[in-house]
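Here the complex is missing one protein chain, while the rest keep their positions.
All chains are identified by letter, namely A and B, in their written order; residue positions are counted from 1 within each chain.
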Amino acid sequence: MTGVTTLARMTAFARNQWYVAAYGREIGRELLGRTILNEPIAFYRTESDDTVIALADRCVHRRYPLTAGRLDGDTVVCGYHGFTYDTGGTCVFVPGQKRVPRTARVPSYPVVEQDSLVWVWIGDPALADPHAVPRAPWLADPRWTTVGGMEPIDADYGLLVDNLLDLSHETYLHSGYIGTPEVAETPITTEVDEGAGVVRVSRHMDDAECPPFYARSTGIDGRITRWQDIEYHAPCLYLLHSRIAPVGVLPGPDGSDPDAFHVEITYAITPSTDHHVYDFWAVSRDFAQDDEEVTTFLHDLNRTVVLQDVAALNVLQKALDTEREGYQELSINIDTGGLAARRILARLAAEGERTAAVAATK
Amino acid sequence: MTGVTTLARMTAFARNQWYVAAYGREIGRELLGRTILNEPIAFYRTESDDTVIALADRCVHRRYPLTAGRLDGDTVVCGYHGFTYDTGGTCVFVPGQKRVPRTARVPSYPVVEQDSLVWVWIGDPALADPHAVPRAPWLADPRWTTVGGMEPIDADYGLLVDNLLDLSHETYLHSGYIGTPEVAETPITTEVDEGAGVVRVSRHMDDAECPPFYARSTGIDGRITRWQDIEYHAPCLYLLHSRIAPVGVLPGPDGSDPDAFHVEITYAITPSTDHHVYDFWAVSRDFAQDDEEVTTFLHDLNRTVVLQDVAALNVLQKALDTEREGYQELSINIDTGGLAARRILARLAAEGERTAAVAATK
Partner (left out) sequence: MTGVTTLARMTAFARNQWYVAAYGREIGRELLGRTILNEPIAFYRTESDDTVIALADRCVHRRYPLTAGRLDGDTVVCGYHGFTYDTGGTCVFVPGQKRVPRTARVPSYPVVEQDSLVWVWIGDPALADPHAVPRAPWLADPRWTTVGGMEPIDADYGLLVDNLLDLSHETYLHSGYIGTPEVAETPITTEVDEGAGVVRVSRHMDDAECPPFYARSTGIDGRITRWQDIEYHAPCLYLLHSRIAPVGVLPGPDGSDPDAFHVEITYAITPSTDHHVYDFWAVSRDFAQDDEEVTTFLHDLNRTVVLQDVAALNVLQKALDTEREGYQELSINIDTGGLAARRILARLAAEGERTAAVAATK
């Protein structure tokens, strides 16, 4: 597979979708501002029952950011003239008069808190289905130990999707950390479920060098069988099921796999503004769960790897900023998953636009 | 009064008007550059008689800023190739030849120095009437003691007009300095003189908490009668007549008012470039005139308050920069004065454009 693609300057945003806005632990009794698909949003937890609230981060009066104001119980008070909003976004106080105008309200956003993540629905709230939020259960499962963080990148979110769906870059960009020659050399298999919007890319290495990331955390010191099974649920959730075992050790016929080490690597790719993306990352393991040293090592090393991606994508975006509209790139086999992801994202973006247009004509 | 307004991205500039360019004390024998309504201007005082001169800050030769050059007696020498201009903007020397081209001149601007302020006329010099410069006499009156300064703001000047015409923000943005709950609670009365381009907003609080700004400077320690009478002379001059007295102490029938404390708060709002404005501020008092401690206290506290406005307007402008053209806002009673000011500014801007068009066709 080889192909030349002519590209637009920016990957379109897919509305009417769930996006990770934050880790649950990031949201409390201070207002937190995040901009998602160009929409500025203020997040906080209620005093009464700890629910996460998401309101448009612009006062209806003069558009001052609510995040520059303060919480008063379960309400938000604008820091400029004191307009005060309840958890549904309805204004309950304005200065200088008793009557609050009926139209004084800010949009509120549907929120689901699940698997330690806070998801927000960007689009028509009537279409939000809380049961459609994709799962990453190990993030909040006591049998797994998880480290994680979030790094913002000054790049089109499509560049991060590209990056994560083609792990052959590990060999070059992350050499000495998670990359070894076998990653770039081993062919991949790709499966695309267009309807569900899921892309699966697998690379099974039978006999590979053990990179430092795994050598130090598992204690294996010979060569390994290394499986990388990617499952990308467009647009936001990316799962990398990673399996490490001494060479030749395979799962049993019943699927049990007691002699392997499993790592679930979770990314949430949340577009912020046109050329900014939040890169949420987490690494969960089912071994050495209580070993603080392994925990610290995996956190620091994976953060280093993420920061290598951040640096590379910042550089790449700067390079693309100087390209003419409609510049070209050349794709090969390793890009099959990434190209499928782009196709799905384009479809989701078009569907989101269509829904918005229908809603507008009603 | 409630209303939804659709807004343009920028408040139009009103030409053929006087604007404050500087305090007189800022201009001397060093060239001072200020950009007013997008026009870069070089200011200096003559050696011969201390007059303030204002010339376009661009050499006619290659448009190098004159402020990057130097003064030679009453003339300005360009720092690049030495083109030299007299106080009227006529070029009197060029390098490499004896003859100075007839067309070698830069525009000069009408200037009035009055009440310690340097006013400059932006527009057609033939229309400049020095007697039309509005007054703020206490700024240069020995019976008053004045502190002041200037802070640039990275915002549309219209945001500063909004800010100053609606003092209910004092309760939220300046809480603990000049704001108390009564400011936001007390209704205002607004008078608009469309012809003269003057907006008056009054808020008379009969029984109010005394904010630290006044408690420490006047020595009053109980509750107060607090009057705030705003007089905005569009586009540039904003006066806030502030009267503080113990509760129940009122002016005599003849207007005499010996038992009250008076503070004249003067602002000059001078648009620089599209989203930059010079915020000149001064606080004049008729009590404790020689008390240095009160002087220092009022200077520092008012500067802190101004910097709170600067920070808020910088944040607000950044928020508005991401709004679509034609975004909306919701106005209530407290905004009556600000909306009137916007109406007058729009009319002055249109008149300035019209005059320019007429002049161009002559």
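The rule is short, and it goes like this: contacts are C-beta pairs under 8 Å (C-beta built on N, C-alpha and C of every residue); 3 or more make two chains touch, one makes a residue touch a chain.
Bear in mind the structure is a predicted one, so any value in this text is a computation, not a measurement.
Which one, B:Val60, B:Cys236, B:Val263 or B:Val277, makes contact with the chain that was left out?
Counting the whole complex, the residue in contact with the absent chain is B:Val60.
Among B:Gly73, B:Pro95, B:Pro187 or B:Gly248, single out the residue that touches the unshown chain.
B:Pro95
Please pick, from A:Thr51, A:Thr103 or A:Asn333, the residue that touches the omitted chain in the full complex.
Of these options, the touching residue for the absent chain is A:Asn333.
What chain B residues would touch the chain not displayed?
Missing-chain contacts on chain B: residues 38, 40, 58, 60-65, 68-69, 77-82, 94-97, 101, 103-104, 273.
For review purposes, identify every residue of chain A that touches the missing chain, sorted by number.
2, 4, 162, 166, 168-169, 171-173, 184-188, 312, 315-316, 319-320, 322-323, 327, 329-334
In this text, only the chains that are shown with their structure count from here on.
Could you give the separation in Å between the centres of chain A and chain B, each centre being the mean of its C-alpha atoms?
Taking the average C-alpha coordinate of chain A and of chain B, the gap between them is 48 Å.
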